[in-house]
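For this depiction, one protein chain was excluded, whereas all remaining protein chains were kept in their positions.
== subunit A ==
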Amino acid sequence: MSDPLPFRPFPAGTQPPLDHAAYGSTQHRHPKRALRRLPHTVTETTGPAFAPEHFPPILDLTKTGRGEPLGERIIVAGRVTDEDGRPVPHSMIEVWQANAAGRYAHPRDQHDAPADPNFQGEGRVFTDAEGRYSFVTIKPGAYPWRNHHNAWRPVHIHFSLFGTGFAQRLVTQMYFPGDPLLALDPIYHAVSDAAARERLVSRFDLDLTRPEWALGYRFDIVLRGRGATPFEEGEHH
């Protein structure tokens, strides 16, 4: 039996490090020993497939309460492909976010901002055959955190993707264009490659925008490609 096709390593600087002093929570949570390189096997090249019957889609985050949540309604859409431009079809995407006031529907979020009983902040979509996805939500608010004096997270939506192999598992955050907090955010700036960082920022898209209803933002996501290239020395970490 031939070995399964591995995923390619990440180009240098395009993924954040585990040890990032500007983000205080990494201090006691990053391993001190170098990671041990693992050639991809069937364990890494295969991955879970989620069935919509078991994980029902939540396509409109404004419709999960009794009434409409407060905030600016938006449409978020995009395409999930791999590094070779191939669509990632029928793949589950989980999203979650704070409400319009910058507070999560989470018992540990004690930010002094109003909760919104009509907004839970959880969404779940499946890509179509071309890797496209779309959901409706409200634009989340910025919120303070205690990383440093007067620290505020830029407005963001969390994304979780599985791809086709467990080595592609990706959890990331989508940001909004023009947010002045991006320049100050150590989590965003942990990605040293500027182009890779800027790809985390969605684009306002007038074509996606629905007249008289909601602004549209486009966020395309790229998962690792499969390739025969072996791990190269000093690629990352």
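By definition in this document, a contact is a pair of C-beta atoms (placed from the backbone, for glycine too) under 8 Å apart; a residue touches a chain by one contact, two chains touch by 3 or more; residues count from 1.
We adopt the following convention: contacts and distances are computed from a predicted model.
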For this session: Consult the UniProt record of the chain that does not appear here and report its protein name from "ABC transporter ATPase", "Protocatechuate 3,4-dioxygenase subunit alpha", "Gluconate 2-dehydrogenase subunit 3 family protein" or "Ion-translocating oxidoreductase complex subunit C".
Result: "Protocatechuate 3,4-dioxygenase subunit alpha"
Exercise. Quick one: which of A:44, A:128 or A:179 touches the chain that's been left out?
Worked result: A:44
For this session: Based on the whole complex, identify which of A:70, A:115, A:196 or A:215 touches the chain you can't see.
Result: A:196
Problem set entry | subunit A residues that touch the omitted chain in the full complex | 1, 3, 10-11, 14-18, 20, 23, 25-33, 35-44, 46-51, 54, 81, 83-85, 94-98, 104-106, 108-109, 120-122, 124, 158, 160, 162, 166-167, 169-173, 187-188, 190-191, 195-197, 199-200, 221-225, 231, 236-237
